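Structure first, commentary second.
All protein chains but one are shown in place.
Up next, chain A:
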Amino acid sequence: MSVQTMSLSGRKKEVSNKKMTFWESLYLVAIVKGLFITIGHLFTRKVTVKYPEEVRTRAGIWRGQHMLKRDEQGRENCTACGLCALSCPAEAITMTAAERKPDEKHLYREEKYASVYEINMLRCIFCGLCEEACPKDAIYLTESKVLVPASYDREDFIFGKDKLVMPLEMAMANAKNRQN
C-alpha cells in the first residue's frame, strides 16, 4: 500500500476531476437528493431547550452557586474555622467569626459561627476545594443547582450570608424527607 492510496479511517474518497455530463451540469438530480435530506430534518426532534421555562438537567457532580447548609433543626453548620478560605486557590472567601450567645443556640450548631461570610463570585473558579476542605459539611457547590446570575455592578457579585445560607424552609423540608 502506497502513501498516496492509504486511508487510515477507511472512509477516504477519491476525488475525480472528470467533466460533468449535461444532465449532471443541470444539478437537478443532486438538488433533489439534497431536498430529501433537508425535508428529513423537518420531522426530527428539535434540540432547542426553551431556557427560562425548561432547565436542562444538571449532572450529579455539577458545581453551581455555593450554599451554606443548615442541619435538621435549621441551625447553621458553619463554625467559621476558615479552612475554606485557606483552601481557596482564588482567594474568593472571607469571613468574620463571632461567639454564639446563649440565646442563639437555635441558630448556630457550634459555639462559634460566621457573623460575616462573603464569597466574591467574580474571583471564584468553582473548583469545589472549599467543599472538600470543610470539616463541618457546611459549604456545598453541588447541592444548589443554580447559576450565579448576571449583573451590571461588580459589587453585586460579592455574595453575603443573605444569598449563601440555605433557606430555612429548604432545611425543614430536607429534614422531613429524611425522616420519611
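We take it that a residue touches a chain if its C-beta (ideal position, glycine included) is under 8 Å from a C-beta of that chain, and two chains touch if they have at least 3 such contacts; residues count from 1.
Everything that follows uses one rule, which is that contacts and distances are computed from a predicted model.
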For this session: Would you kindly match the missing chain to its UniProt protein name, picking from "RNA polymerase sigma factor", "NADH-quinone oxidoreductase subunit H", "PepSY domain-containing protein" or "Sel1 repeat-containing protein"?
Result: "NADH-quinone oxidoreductase subunit H"
For this session: Return the single residue from A:Leu28, A:Leu86, A:Leu107 or A:Leu168 that touches the missing chain.
Result: A:Leu28
Exercise. In the complete assembly, which of A:Val15, A:Val47, A:Ile61 or A:Ala150 touches the absent chain?
Worked result: A:Val47
Seminar exercise, completed: Where A:Gln4, A:Thr38 or A:Asn177 are the choices, the one touching the absent chain is A:Thr38
Exercise. Considering the entire assembly, which residues of chain A contact the chain that has been omitted?
Worked result: 22, 25-28, 31, 34-35, 37-39, 41-42, 44-48, 50
